[in-house]
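Only a single protein chain was left out; the remaining protein chains are all shown in position.
Right, subunit A next:
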Amino acid sequence: MAPHDLRRPFKRAAISDQQRRRELSLQRQAQNRRDAQHQARFLAHTILSLQNDSTEPEQELESAPQVEQQAQDFDVRQAARLRGPEARRWFAKQLMLPEWMIDVPERLNTDWYVCARPAGKRCFVVSSNGTTVSRLRNGSMLHRFPSALPNGARTNNSSRSGQSYCILDCIFHEPDQTYYVIDMVCWAGMSLYECTAEFRFFWLNSKLVETGACNDPSPYHRYRFRTILIYNCDQEGLTAAYAGPAPYVKDGLLFYNKHAHYQPGNTPLVLVWKDESCSQYVIDTDSKGQIPDQQQVVLELLDDGRLATSDDPSIIFGCLEQYFIQKTGLQAGNLLRFAISEGGLCFADGKLERADLHYLGKPNRARAFADSYSKVIFQYTARHSPLRIEHLLASINSVNEEENTDMVG
């Protein structure tokens, strides 16, 4: 029996580069496999729901909620190909609209993200068939342009399949001509509707940069895209979003519930909040850019003369008398502009009881929706007793303190 070799590695790196190359390849392959699997799952889902819809046509015609359901389940791949008025109509219904923060949600510091909202035009950006189109909140087109998004430009590269498309929720920021991506709805052909905000932001941050969409503009890429910094809504995150630097002009803060799926229309699971120091537009202005003396609201006239917000279910702010309706020639479904007079809004048990409204006329034609309840209330409190950043920070701190007392108790 010879003595055993006891030499140890001397002045050598522990891992060889070849081993590293193998491992990095394996990592890449595992990631690609995950992506392929993920795409198969979600792509197929959207096809499946379309098939389900077409097999049960009778039921769909019967009730309104069914129709609503159909609009949501509509195959987003087809939506990407819609053109003209059809596209306008479809996209007008697809944006997820935040409610205004009128009180602080529970578990703000654990269940929510916060980010500084860029000032600018909210829009959907759709890339498909070698072109990219952005559409405003009312469905009308903002830009048509080539981009580095999947299938967003006609390049000589044909590696992208025809099914590849993407839909991003963006804000177009005029000063630097940049699309700031605030949410990802579909990516490279796969739908993210059913995914939590947590996952959508993860996917957004890992995928967008890869495409080169965040690069400087070029002939094949007219506008730059950028992600925004999303923070956990704790003391630090909230302070950073509120007071920290951002490459864009801020217009308030957006709060996303981490577990919420992307849901078209108003949702209390995304909230917007602003004050003078993080937004130029805290209190609504009129068409001339002036702050009116009295708060103005836009409400929808219902069949029976009641005045409703855009919420679902809607909140009733009052009722027009039939003779006034006839005299002014108004019709059900019209949007109407009112001022809130000296009587203001009265609440009982946290519910709106009475509003002192004064009719002003019809709003701008581009207007597609009535105001939401939360918007009216936010504007109202902004004029009277605003919800301040200190309140938000205090709610986060009070949670921490409560946790401490629990331990002692």
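Just so we're on the same page, contacts are C-beta pairs under 8 Å (C-beta built on N, C-alpha and C of every residue); 3 or more make two chains touch, one makes a residue touch a chain; residues count from 1.
Following the convention adopted for this analysis, contacts and distances are computed from a predicted model.
K.L.:
Report the protein name recorded by UniProt for the chain absent from the figure; options are "Karyopherin (Importin) beta 1", "Integrator complex subunit 14", "General transcription factor IIH subunit 2" or "Lipase-like PAD4".
P.N.:
Not shown, but named in UniProt as "Karyopherin (Importin) beta 1".
K.L.:
Just to verify: which one of A:Asp176, A:Glu198 or A:Asp356 makes contact with the chain not shown?
P.N.:
Candidates A:Asp176, A:Glu198 or A:Asp356; residue touching the omitted chain: A:Glu198.
K.L.:
Can you work out which residue in A:Pro105, A:Gly130 or A:Gly212 touches the chain that's missing from view?
P.N.:
A:Gly212
K.L.:
Please identify, in ascending order, the residues of subunit A that touch the omitted chain?
P.N.:
1, 3-4, 6-11, 13, 16-18, 21-22, 24-26, 28-29, 32-34, 36-37, 40-41, 44-45, 47-48, 51, 148, 155-161, 194-196, 198-199, 202, 209-212, 215, 218, 221
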